[in-house]
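Shown here: the complex without one of its protein chains, the others still in place.
And now, subunit A:
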Amino acid sequence: MAGRENTTAVATAAPCASGRWQGNSLSDMRRRMVDRVATGLCWLATVLVLLMLFSILFVLVRNGLGGLRWVTFVHVTLPPGQGGGLANAIVGSLIQTGLAVLIGAPVGLLVGIYLAEFTATDGRFINLVRFVSDLLLSAPSILVGLFIYMIVVVPTGHFSGMAGALALSMLVVPVVVRTTEDMLRLVPLSMREAAIALGAPRWRVILFVCLRAARDGVATGILLALARVSGETAPLLFTSLGNMNWSVSPAAPMASLPVTIYQYAGAAYEDWTALAWTGALLITAGILMINITVRLGLGRNRK
């Protein structure tokens, strides 16, 4: 790494872990030197990645802040030079991510319940389902778009907001599965036993005792899933396609912020690229806000 020289200067807060009692032989000095350098490189890595984050945020704000005007929120996308906004894209994104969560979250919840609560009866199958769900969590999202294109867009004969929502919902499910299972496993056994002792059937114990106790964590998972899919572009390219006009019908092609950003960012018109940056700023701010809220909330619960 190029930073090898200047790292020793950074490594100030590195009190040597080894005791002084060893004396000052040459090998000890060498060991301490290596330790200093390694510590410095760790600092460097952390600082470097934080710099990337701040650089991204800085560029977004610098290029996008100028477009945060009223017009952007109330006008639909227009041909270059006519002062269009992002209204249809914003509303389209809200509709599609909303639908995606409405479709994906219940499925994810049910699967999460299955993974956490049915281990006693179908352990083998559960391991398989958990494995596949984890695979879906990191599967290339553009292939999800292709898949929905083949099974929804081709049979129906046209692109639609619903197809986009379905593609996104396939990304929602594994996130919700993961958090639901983890949160249900945290519910103490004594609560289940108490409910069962009172004569409640298993499904009521699960839905009204366990799920209720794990409510906050489960809601967190759904919010994180919402945050994740609201920035997804690739699955929407071949499903909801985008729409230059105002349209709120899930049966028609629908605009979305990420796809509009993608189309505008590469354009040769200055007002379009400016709008792309504004859209990027909006979407990033929204996603980071959800993430920060969720993490702060989680932190409070843990204490």
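Convention: a residue touches a chain if its C-beta (ideal position, glycine included) is under 8 Å from a C-beta of that chain, and two chains touch if they have at least 3 such contacts; residues count from 1.
The rule we apply is simple: contacts and distances are computed from a predicted model.
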| item | value |
| --- | --- |
| Per UniProt record, name of the chain withheld from view ["Quinol oxidase subunit 4", "proton-translocating NAD(P)(+) transhydrogenase", "Putative mRNA 3-end processing factor" or "Phosphate transport system permease protein"] | "Phosphate transport system permease protein" |
| Contact with the hidden chain (one of A:144, A:165, A:214 or A:255) | A:144 |
| Residue numbers in subunit A that touch the chain omitted from display | 1, 13-14, 16-19, 21-22, 31-32, 34-35, 38-39, 41-46, 48-50, 52-53, 55-56, 59-60, 63, 107, 110-111, 113-115, 117-118, 122, 125-126, 128-129, 131-136, 138-144, 146-147, 150-151, 154, 170, 173-174, 177, 198-204, 206-207, 227-228, 230-234, 237-238, 258, 261-262, 265-266, 276-277, 280, 283-284, 287-288, 291-292, 295, 299 |
